[in-house]
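Have a look at the structure that comes next, please.
Every protein chain except one is present and positioned as in the full complex.
Showing subunit A:
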Amino acid sequence: MIQALPPPPPAVEAPAPERSAATEDRLRVAAALTEARVSVDSGFSGASIVLYGAVFNPGDDPTDVVVVVRGPDAPVRLVKKTRNLGVWLNSRPVVFEGAPGFYMTASTRPLGDIADFGDLRRLGVGVDHLRINAPEESRVVTRYGVRDVVISRLGEDYLDWRRAVIRLREAAALYNTDPEGVRFVDRGLFRAEIELPAVAPTGQYFAEVWLFQDGDPVSVSNLTLTVEKVGIERDIFEFAHNRPWTYGVLCVLLAAFTGWAASRIFRRQ
């Protein structure tokens, strides 16, 4: 927007002095990440990022800090096994949307003690309050010439399905709830750790640091984190997705060459 240009700087006025934490008169939270960029290279086996921050609290009322980290959305297809004639078979897959590929909360106390259900639900804080939903209506989608039914009316076991999405992602360390993950290291100064497993999806992550007082959210600080493939890992991934046929032919040639080379080397010996 052109009209949103910042006003010209005042000509003579001296810059306002930085206000220190002690002189802050408003209840506020500030936070930062040790790394805003996580590189996925050939040695990547997960990453641990430290989030640190400060609570500016002019009063004496105790506060709670909740850190929420949300990865890029990754819809899932879920199947349920049912027993038919003694054999365990998969049901038709159900697509769940709105499930982030990574989600964690860390807090000073269990979330239920910090705020009430309604506030947490409204803010989407906590793994139970993720808006994971099967699409509202049953519809038929054709993908790659295959008719795929996306069902939503799951009936009474809907909650079981929803819980299964969370449980399976928790098992893969993609969803995590740590009620003691935020630790105060000094008065007003806290830290939390974000543990990214090796299977964490690449893309843009959003971190929210909420400050609660007496059960009400009073301040929030937003941070972003980028997880991206770098170096040869990214080159291979992009090659495989941009030029899949060339990539496939190259894989075969490499394999055939290795086989031929091995037989030559071993015959000489």
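Following the convention adopted for this analysis, contacts are C-beta pairs under 8 Å (C-beta built on N, C-alpha and C of every residue); 3 or more make two chains touch, one makes a residue touch a chain; residues count from 1.
Just so it is clear, contacts and distances are computed from a predicted model.
A.B. asks: Hey, which one's the missing chain according to UniProt: "Repeat protein (TIGR03806 family)", "NADH-quinone oxidoreductase subunit J", "Probable membrane transporter protein" or "Alpha-glucoside transport system ATP-binding protein"?
C.D. replies: Answer from the record: the omitted chain is "Probable membrane transporter protein".
A.B. asks: So which of A:Val40, A:Val66, A:Ile114 or A:Ala192 would be touching the chain we can't see?
C.D. replies: Only one of A:Val40, A:Val66, A:Ile114 or A:Ala192 touches the chain omitted from view, namely A:Val40.
A.B. asks: Return the single residue from A:Arg77, A:Arg131 or A:Arg183 that touches the missing chain.
C.D. replies: Selected residue, touching the omitted chain: A:Arg77.
A.B. asks: Which residue, A:Phe117, A:Phe184 or A:Trp260, contacts the hidden chain when the whole complex is considered?
C.D. replies: Touches the omitted chain: A:Trp260.
A.B. asks: Could you list which residues of subunit A touch the chain missing from the display?
C.D. replies: 40-46, 74-83, 86-93, 95, 141, 143-144, 146, 148, 150, 160-161, 164, 167-168, 198-199, 229, 232-234, 236-237, 240-241, 244-245, 247-252, 254-256, 258-263, 266-267
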